[in-house]
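This structure is in structure tokens; I'll ask about it shortly.
Coming up: chain A.
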Amino acid sequence: MNNGSAWLPEQASTLAPEIDALFYFVKWVSLVIFVGVVAAMLYFMFKYRRRDAAERPVPVKESKLIEISWVVVPTILVLIVFVWGFQGFIKLNVAPPEAYQITVRAKKWLWEFEYPNGTTTVGEVHVPVGRPVRLNMSSEDVLHSFFVPAFRVKHDVLPNRYTSVWFEATRADTFQVFCTEYCGTQHSGMLAKVIVHPEAEFREWLNSGGGNFDEMPLPEYGAILYQQQSCNACHSIDGSSGVGPTFQGLYGAERRFADGSTAVADDNYIRESILQPQARIVEGYPGVMPASYGSLNERQLSALIAFIQQQQ
Partner candidate 1 sequence: MSATAKATAAPAAHQGASYNYLNHDKSVWSWLSTVDHKRIGVMYAFTLAIVFLVAGVLAILVRTELYAPGETIMGPDAYNQTFTLHGIMMVFLFLVPSIPAILGNFVLPIQLGAKDVAFPRLNLASYYIYLIGGVLVVSAIIFGQVDTGWTFYTPYSSDGGSAVIFMTLAIFIAGFSSILTGINFIVTIHKMRAPGMTWNRLPLFVWGLYATSIVQVLATPVIGITMLLLLLERVLGIGIFDPALGGDPILFQHFFWFYSHPAVYIMILPAFGIISELIATFSRQRIYGYKAIALSSVAIAMLGFLVWGHHMFVSGQSAVSAVIFSLITYLIGIPSGIKVFNWVATMYKGSIWLQTPMLYALTFLFLFTIGGLTGIMVGVLAVDVHLHDTYYVVGHFHYVMMGGTVMALLGGLHYWWPKMTGKMYNETAGKIAVALIFIGFNLTFFSQLILGSQGMPRRYYDYIPAYTGLHQVSTIGSYILAAGLFLVLFYLLWSMFKGARAPANPWGAATLEWTHCTSPPDPHNFHHTPLVTRGAYDFHLADEVFGAQSGDGAGDGAHAPARLAGDGRVAEPQ
Partner candidate 2 sequence: MATTTATTADAPAHEHAHHPPHLQHHFVSSEQQFDSAKLGMWLFLITEILLFSGMFVAYTVYRVWHPETFTAASAFLDWRLGGLNTLVLLFSSYTVALSIHYAQKDRLDRTFWMLVITLACAGVFMIVKAFEYGGKFAEGVFPGEAFDPVGHYAPLADIPYARQFFSIYFVMTGIHGFHVLVGMGIFLWLLFRVRRGDFNSEYYTHIELAGLYWHLVDIIWIFLFPLLYLIGHGGGGH
């Protein structure tokens, strides 16, 4: 974790320093209280250790002053922390009105991002640096939660209701996105990246409809799509079995389906598997592959097929 501290990860949003300051304030106050308690405990433990089995100490008179002080001092401390935390919370939740808007759809187990011009990406979101960005999120199945540690933002993503987070990235770099609401088998694989671009680069990226892959050889483009479209959340390329069957050795192999029929995995079969995953369900696997890949264009499909063909 570059430039993070022992406790907190790197700071890369405008709000991160403020939240970190509060974190460290609470941490230090806690540390002082904790050390005080433990030091007193250890000191008494040593000083008043039992030397003789017949010891019968005289009761200590209770001091009102001390008792009041250990009520009042913590109360003041928590009130400070409360007000401070409250202000930060409001800032975290109220997006500036001019924020750049991106639509986010979460589903088991991938993130899909849609930009105002209709470009969509899966598994990575591109944003401009130095400009507030607001993500309007909803889920297609269960609860998920969008979390970027470097930005210190997090919000649950609900089915049947829009929620949003906003942030303003301070530096062009790539940051990790986690899903932090438990959502089933591949909860821990429901990752994405925030790719922060300088403003001009971002505009260029956006205008090219999400990067220029036209020149790229098909298998290479397929490898990118494999990551980007989150196929990797369910399909491995090393032979290990995940939610879905591995791609290794898939091409050309004979497949058995839940209904007992079989087929050879050729181009057409793979095409169908991507576009209509429910058409034939591979034996031993649940039919949970999302049906949403219908929006892939021909070139993308060919790229994926070429990529799968390579995995022998």
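Everything that follows uses one rule, which is that a contact is a pair of C-beta atoms (placed from the backbone, for glycine too) under 8 Å apart; a residue touches a chain by one contact, two chains touch by 3 or more; residues count from 1.
In picking the candidates, the idea was that all candidates are chains of the complex that A comes from, given by their letters.
Here the structure is a predicted model, which is why all the values come from computation and not from measurement.
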Complex partner of chain A (touching, any copy) among 1 or 2
1
For the complex, give me every residue of chain A touching candidate 1.
1, 4, 6-9, 18-19, 22-23, 26-27, 30, 33-34, 37-38, 40-41, 44-45, 48-51, 53-60, 62, 66-67, 70-71, 74-75, 78-79, 81-82, 84-93, 141-143, 145, 147, 149-150, 152-156, 158-161, 163, 176, 178-189, 191, 240-243
